[in-house]
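Please find one structure pasted underneath; my questions will follow.
All protein chains but one are shown at their positions in the complex.
Chain lettering (A and B) follows the sequence in which the chains are written, and residue indices restart at 1 in each chain.
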Amino acid sequence: MPKRKPEKSIDENDVRIDGRKLNELRPVKIEVGVLGNADGSAYIEQGKNKILAAVYGPKEVHPRHLALPDRALLRCRYHMAPFSVEERKSPAPSRREVELSKVIREALEPSVFVEYYPQTSVDIFIEVLQADGGTRCAGITVASLALADAGIPMRDLVVACAAGKAEGRLLVDLTDLEDKGGEADVPLALMPNLNAITLLQMDGGLTIDEFEKVVNLAIDGCRSLYSIQKETLKSKYIAVKEAVEE
Amino acid sequence: MSSLPMIVRVKQKRIAELISSGMRLDGRGLTDYREVKLEVGLIERAEGSARMRLGKTEVMVGTKIEVGQPFPDVPNEGVLTVNAELVPLASPSFEPGPPDENSIELARIVDRGIRESKAIELEKLCIEPGKKVFVVFIDIYVLNHDGNLIDASAMAALAALLNTKMFNYEVESGEIKVKPGYTPLPIRNFPIAVTFAKINDKLVVDPWLEEEQVMETRLTITMDKDGKICAMQKGGHGYFTLQQVLEAVKIAREKTEELRKLVVKG
Partner (left out) sequence: MSLFYERKQLVTPGDLLAEGDYIAGENTYRDNNKIYASRVGLVDYDARKVHVVALKAFYVPSVGDTVIGKIVEVGTGGWTVDINAPYLAMLRASDVLDRPFKPQTSDLPSIFDVGDLIIAKIVAYDRTRDPLLTVREPGLGKIMRGQLVKITPTKIPRVIGRSGSMISMIKKETACQITIGQNGLILISGKTPEDERLAVMALHKIEEESHTSGLTDRVTEMIKKEKEGVEHAQKEA
């Protein structure tokens, strides 16, 4: 998609249009176990992003011939609701959604012990209800929680965050405006305990030095979100424990 | 995507073992590319064309230029669109049908390299601001899949662009009138993609088909003529450490320069 003409979104004091500093994440709210039918589910609000994830499985694969003999088949669908963006988006999967479904699946796959459940499928659905930049990252973060909520054994949670360059400055967690008017965007997903990068994309223009700085910004952003992910998983149980054990 | 023919486990082990000791089954070093053979201008009906052979991988790219409408937010710029087809004759694993996630990903990676490096001077493709611009179609046609379709397609696409000629024209009372002669498509940057495969924790460039079947994951780094990174894509179900990513970036700097010399002549 061609970039819009940039409006100035960062002032002389390096304060962004929404009041954030360059290395500050948007406010985040996450909930786990929000859907009744799914085996696992989670919901995230990050800035204006509102994204829902659901997991079904492991279960028998349909159609049967897709089953893998030695592992579970991981399938992922990233989809944006028609009303999620400013100009209505057609419900049919766009080429971008097809690519994102693939890279998101590849970001989550290293975390799941697929070898434990041969001949089954684990289906992940990510629905973007409202979009404002960084939806693939928020989608990965919330899908990983849905997998944990489904009781699927994992090596680590996967958490994702984007960093980039806009108006000459290196910054983290770009909004749609900052991305469209910016010089570079680097979405990254991480399994923090294993220091494993499972998603890495880049578009724009960065020198090698700038790239290294931006990647580190993204990794720092990931680690902050990771603590929130873990707290969210535990919070339901902690609340019950505190309530009953007095 | 349908599965590739199962690689014999013994061979799989052999490939991985060799790589652990710094060698590859076909004798290449870890940072060596296969032989590149490039021909341009073979399809007269296309505005530009190139046929790239990278080892046994063969990709043909054709460019077509048509008149169309600009995007509303960039009314003075021409339009670039990249499409890829993994035609069934190229591999037992390609099936006929609409583009699958692999061909879409391939097209979008090549697109990002060209678009983000601003290789085509799209501002020069405006005919009537807001109404008429030139649309550049880049169509990638994979003819034989023997590994590393991304780098082969990216190089072929660049070669095809450099080979592309647009008809001369003038605008007379809102109508486009073709004049004799041609102008080369205005190109100002030369993005090159370098793809790494991770096998047994080692990075190898330009994986051939059997290495792709053994690899855990891949990383494509696209750099422009000034050594700036303009696109990157991790693929596959494994992961990289930060150190491996930075190491790949260093190697890519060198390799993109080498490969660029083969595509951009003179």
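Just so it is clear, contacts are C-beta pairs under 8 Å (C-beta built on N, C-alpha and C of every residue); 3 or more make two chains touch, one makes a residue touch a chain.
Bear in mind the structure is a predicted one, so any value in this text is a computation, not a measurement.
Counted over the whole complex, the shown chains touched by the missing one are A.
Of the options A:I17, A:L66 or A:I238, the residue whose C-beta touches the omitted chain is A:I238.
Touch with the chain that is not drawn comes from one residue among A:L129, A:L194 or A:I208, which is A:L194.
Interface with the hidden chain, as seen from chain A, comprises residues 39, 57-60, 111, 113, 117-120, 148-151, 153-157, 191-194, 229-230, 233-234, 237-238, 240-241, 244-245.
One rule holds for everything that comes next: only the chains that are shown with their structure count from here on.
For the pair chain A and chain B, the distance between C-alpha centroids works out to 27 Å.
For chain B in complex with chain A, the residues that touch the partner chain are 71, 73-74, 77, 99, 101-102, 104-105, 107-108, 112, 115-117, 217, 219, 224, 227-242, 245-246, 249-250, 253. By the touch rule above, chain A contacts chain B in their complex via residues 2-5, 95-96, 98-99, 101-103, 106, 109-110, 186, 191, 194-208, 211-212, 215-216, 219.
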